[in-house]
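One structure is given here, and the rest of the page talks about it.
With one protein chain held back, the other chains of the complex are shown just where they sit.
Order as written gives the chain letters A, B and C; numbering starts at 1 within each chain.
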Amino acid sequence: MTLLDVRDLSVRYEPKASRPLDAVQEVSFGIGPGEFVGLIGESGSGKTTLGTALLRLLQRPGRISGGSITFDGTDITDLPEDDLRALRWRDISTVFQSSMNSLNPVVRVEGQFRDAIEQHSSLRGEAVTRRIRELFEMVIIDPKFMTAFPHELSGGMRQRVNLALALALEPKFILLDEPTTGLDVVVQHSILENVRRLQAEQGFAVLFISHDIGTVLDLSDRILVMYAGRIVEDQSAGALLREPLHPYTKGLLGSYGDPRQETVKITYVPGRPPDLSLPMVGCSFAARCPERIDLCLEQDPPLVPLQGGRAACHVAVLQREEGGAGPHGEPKRGFEGPQFVKTADESRSALTNDVVLSVEGVGKVFERRRGFTVTRTEAVSDVSFDLRRGEVTALVGQSGSGKSTLARMITGVESPTSGRIVFHGPDGDQQVSGFRGRALRDYRSDVQMVFQDPYSSINPAKRLGYVLSRPLANYQGLKGAALRERVMELLERVALTPADRFVNRYGYELSGGQRQRVIIAKALAVEPRIIVADEPISSLDVSIRAEVLELLNDLVKENDVGILYITHDLLSARMLSDEVIVLNNGRVVEQGPTLDVIRAPKDDYTRTLLDAIPNPF
Amino acid sequence: MTRTRTKPTLIVTGLTAAALALTGCAGSASQKDSKASADGMIDQLTFPSEADAAVGGLVNYNPNSPKPLTATWLYEPLIVRNSLTCEETPWLATKSTWEGGNKLTFDIRDGVKWSDGQAFTAKDVAFTFNLMKQYPAFDKAGVWNNTFGAPAKSVTAQGNQVVFEFTGNAAPKYDGIIATKILPEHVYSKVGDPTKYVDKTPVSTGPYKVGSYNGRRLVLERRADYWQADKVKVQKIVLEGQYDAAQAALKLRAGQLDAYYGEVPNPKKTFVDADPKNNHFYYAPNGMTVLTGNDQQKPFSDVKFREAISYAMNKQDMSLKATYGVMKPASQTGLKLPSMASLVPAKYSGEDTVLPYDLAKANQLLDAAGYKKGADGKRTNPDGSPLSVNFSVQAGFIDYQAIADVVVKGLNDIGVNSKVTASAPDSVDGQKKTGDFQLMLEYLHGGCELAKNIGAKLSSTQIPTKTDIFPNVQRFSDPAVDAAVTKLASDTDKESQKADLAPLVDTMMTKFPVTALIYAPARILYRTDKAVGWPSEDNAYANPQDDKLLVLTHLTAPK
Amino acid sequence: MTTDTTPTPTPGEDFMAEGSPRQELAVEQVSDTARPDQWWQVIWSSKKARVGVVILAVYVLVAVFAPLIAPQDPLDSSFEPLAGPSAANWLGTTTSGQDIASQLIYGSRISLLVGLFAGLISTVIATVIGLISGYAEGTILDDLLSFVTNVALVIPALPLIITLVAYSEVRGIWLIVGVISITSWAGAARAKRAQIISLRNRDFVTAAKFSGEGTWRIVFREIMPNMTSLVAASFVGAATGAIGAEAGLAALGLGDSQSVSWGTMLYQSNAQGAIAQGLWLWVFVPGLVLAILMTAMTFINFGVDLLSNPHLREDA
């Protein structure tokens, strides 16, 4: 018997001012008691909407427009709020994505447990406190933090608290909506361990929503893959890994690879998901699908049982029906789309070019004066490395490891407190330290930056043409037709073609990958010697990350620019960089040619980072 | 239209009024009043508060403080002079005598008692004036300085007389001296600096003593031992509240006020019509609004121009628009008529000295004087330069603004290009001091001390300075007139004063230093249900606004 | 790109939008789904704002065409004073024989002019000070400007306005505009400072620095366009406040007494004890039309608020 039974569930957003949108379309699935189910999909696929609908927390203009949700035998689709209340938290609880905001900022943590517990149980007073203490211990947090305010807890602690809160009444079902997004890999890992352990102990059912198939694979019994508001594949974790049915699932799996291998291939799914507010004919993935056949453009594939699971793909069905021998060929395990390949040889040829910038024993200490006490924080200490023309140096570490401080020093925003940074420019060597005004501006014609968040790094009020033309006008004094021509060139250079379709667009009209291309084009505009790329792929959907990496890789080769690639992810470092520097707490713990570091890590920390790479293979 | 009410600047007060002005049915205290009692006595009359203080509870009866709770009913002057007819009524002094202009003697009344029972003597009077010498801030009459006449040498009590000796002619100081409130020596000699003395327990000679004060409502009780107690029929006077026009009208209509002295626009409609039997008003001409050009600048430096425009003034219209027709057009003599009719020189007596509104004549005079009309209908100066007049009017003075509109219309009608600029009243005062103006409205007071009023208006010694506004705002200067004013000032004799006045009136009528427009009133609105005997047009025995003590002695219960 | 079925018509969609029903092969498509609604659509989507816009439009029309609409010259005092409503004088006449209806109609000009200009000036001051101060957050310049802003914020405005107006030599509409402007900018400046502080650390600002943009250009060309809704809201708010302030000042007798405005009408009517004389319309109509105009403008701001605060949408 199923605990949660979802049948033909549809959710529709009907904003007054714009087109209605079916965010979830006729979704059906079930979750058994104690089952751990993963729900994967990229942003906009409707997975969070689905989760919200299951909790009956949809807000206008969203509403359940069809289907039913049955929980433990009770149809909760239209259950009145008063009846639903009895079910909430006692049977169904949740951990939301944003650990920052899901606790009431002005109430002590204890109070937020207490109200839920007192609402749904007969525990009162000291008994409640005892229960909360118990819960804290369960998620491995010192119970003294019970009386803390949410902002006094670190992000990881807060998410553990949320987890403890979800478990407060020993529910039968917990919805985890990207519970570890935004947290450090290491923290992420320990929280997920915790979840797994508790689930094993207490036997609640979980629906785990994530955009990252890697995190879910080893936790889940079963995985649902969602694309464009529908479930396109439903298989047990093992089967899915062994034999993914839907090309999209293959694309997701293909985004990962083993960085230790001789040749690493990672694939990406080009393009972007369809606009759900427009009517659709055929398969919603067809536009991006390398295995597409004509039927896909005409008929929407239903989700049908296949290979013990379910899939919504004409090709997969036909291939299985034909037994692999028919016109549609063998089922393929990998994604047949574009891929980015890096061989060991490529990596070995590194560290031979001219040095354009050298970091020599650099340290940075921040002093904060509070009253009479001065707090000194050593953000970076004694870091040395070189950036070379046409090569990529990866700076790997978690947030707080000092990577961003280094980037700020290299881009001249801040000065090192010890050591020095020397730029070997066309006008001779130049010490980089706390430039101001004109000097900073001049230096930036040689050093450019690619930002982490492509959504906020393009001015939403300006057209792309304007954004790209500014550095050209400022540094190269281009005007009029010459300027426009150069802008077009840049767009073509980063494969935003035809350029005239993009030049008058706004940033928000583009997909994340396209936006990141614009940022890269902008960085290229001034023909810099160095580009500092600060986590350029971390906020992109997994399925398109390789696309941006590939572009960066091409740039290094063709433009002979030196890139400082900042990341927390060793896989992408392997794909892109020639040299890796692993930073931990402001210190270099390991440094060397990429392959050496990855294949023979000497430091524990490096190993932790390597372990954090999801390895579906 | 004197600027009697406090209309400048913050006139929210005006708003209140409007609403209040409705039906006035909020009955309370003063309603349960008094009908005439058998002995002709009146139980109680209610007047508006004299100290227009926003906060109550700050008790001070010191008559020389800026805002005593009452300046009328406690301390008394030597002589009350009706400022309309200039008749004198002996008060604490029974008689005054000038010897030349240098020596003034008062005979002090016997049998007057201070309210604490001590006898009032000439020494109190001498004390009061000598106090002014010691504390110039007390010297409101200017006895010891040289404003309007020579300073005093000494003031001494000689038996029941008080003798003032001056260093020179001091005749114009008379008004100030007789109006000075006499203080008890046995109290004020012990208080140190009298200007800083907070007088909470007044010892006075007046008809009333303080009954109670709760911070808002001052109740004054009749003194049975008052020296002319037989003439005082009102048992109790209540001073309560400050009202603006409409509010006052309402209170009056409701019988919650028995008299009001501020401006009430359209008194007939807002007050009298509500109860024509009991409700009355008397707006006595007390001075006049005059049109003042800067006589030292073109075009107003030209007598012919001043004359011409004087005929373009539609005074009837001004009267109507600014005063609802209550105040009549004023005589160009500069004298308030009819109350000063006797002072009009023979040359003009019997003649209508109110200039007619005659555009044709004005045009003709301008043509003759060389102010040619251009094709656009606008005149130019005789030298051909463009002629334009900027009229500064006190912003917020509604009646002035109404008059200004009529003035400008008249000027434009005769081709004198004019426009009105509204400025803050204080700025207009500033212009008076600097002379940086072309044309404005102003007031000519019709007081009894002619030299201080019409005289000062014409005397070149009275041109405003950078720090002080003196009356000759138009900056008229004529040595012959100055001599006449000096003569007038030094004369203490009525008949010779009349003769001295003749050249001044003549100057007004022929040189047009300023143009008289309409009279400005001293006002009273009153009810006759509790008391009768108020001054009126037919019986102008007192200036209704200034001579309240005198009015009191005329009030009796209605028959 | 084949477009074989008619796309659902969407307001504001241009011919380049590739949202065809068959989105096949649209690998590099540029979508318009993420495009925010156009500002007029957002404002118009609020019923309150619609009502406000319509009312304001009526007022503007009346002001523009006042000479055509008004039956009389508002300053012509040649009518019989204190007349009741008639064909010539729709709302009767004042004590000085002026036509009340015409004054009312012409009065809209002053109110709208003051609202427009005082709103503009105050918004410009607030924007410049707020933006510079916020962009320079943490520097002496910011401390200084914040200090000035805070001082301006705590000083009670009305006494300040009264004193300033009383001080001035000549009272004209521009004085009123000026005084209102310089006493009303502080709150908006503070809001803008807060807003730019949240915007100035966005990556696009850093990106602009890397493009070699100067500070002024970054503040006014890069950041400011992202604050248009806030600027618009503060303009409408400032204009509404200015209209009220003008009326208040005029009603205190501190207005431009040579021009006809609703405030001066109130002042004159009260000073003349209009209610006592039964001239009801003279007192209450100006106050009412004023309140309606200000309400309409506040309604418009409900719509403008939707721009900067999408949470508020979906209502009305």
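Note that a residue touches a chain if its C-beta (ideal position, glycine included) is under 8 Å from a C-beta of that chain, and two chains touch if they have at least 3 such contacts.
Everything that follows uses one rule, which is that contacts and distances are computed from a predicted model.
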Among "Carbon monoxide dehydrogenase medium subunit", "NADH-quinone oxidoreductase subunit H", "Peptide ABC transporter permease" or "Sodium:proton antiporter", the UniProt name of the subunit that does not appear here: "Peptide ABC transporter permease"
Omitted chain's touching partners, listed by label: A, B, C
Chain not shown: contacting residue from A:Gln25, A:Ser45 or A:Ser102: A:Ser102
Selected residue (touches chain absent from view) among B:Thr147, B:Asn278, B:Gln364 or B:Asn412: B:Thr147
Missing-chain contacts mapped onto subunit C: 48, 147, 150-151, 153-160, 162-164, 166-167, 169, 187, 240, 244, 247-248, 251-252, 266, 270, 275, 283-284, 287, 290-291, 294-295, 298-299, 302, 305, 309, 311-312, 315
Residues from subunit A at the interface with the omitted partner, ascending: 52, 55, 57, 59, 81, 84-90, 92-94, 96-98, 101-107, 115-116, 119-120, 149, 151-152, 369-372
Interface residues of subunit B (partner: the chain not displayed): 2-4, 6, 8-10, 12-13, 15-16, 18-20, 22-29, 52-58, 60, 64-67, 135-142, 145, 147-148, 173, 176, 195-198, 214-217, 241-243, 247, 250, 261, 286-287, 424-427, 429-430, 442-443, 445, 447, 452-453, 467-471, 520, 522, 545-546
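Following the convention adopted for this analysis, only the chains that are shown with their structure count from here on.
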Approximate Å spacing (C-alpha centroids) for the pair subunit B, subunit C: 48
Approximate Å spacing (C-alpha centroids) for the pair subunit A, subunit B: 88
Junction residues of subunit B - those touching two or more other chains: none
Residues of subunit C touching at least two other chains: none
Subunit C residues touching subunit B - in the complex, by the definition given at the top: 75, 77, 81-82, 95-97, 162, 165-171, 251-254, 256-258, 266-277, 283
Residues of subunit C defined as touching subunit A within the complex: 5, 7-8, 10, 16, 19-37, 41-42, 45, 202-204, 206-213, 222, 225-226, 228, 313-314
Residues of subunit A that touch subunit C when the two form their complex: 15-19, 60-61, 270-272, 274-275, 277-282, 286-288, 297, 411, 441, 444-445, 448-449, 451-453, 456-462, 467, 470-471, 474-475, 496-497, 501-502, 505-506, 508-511, 514, 519, 522-523, 525-526
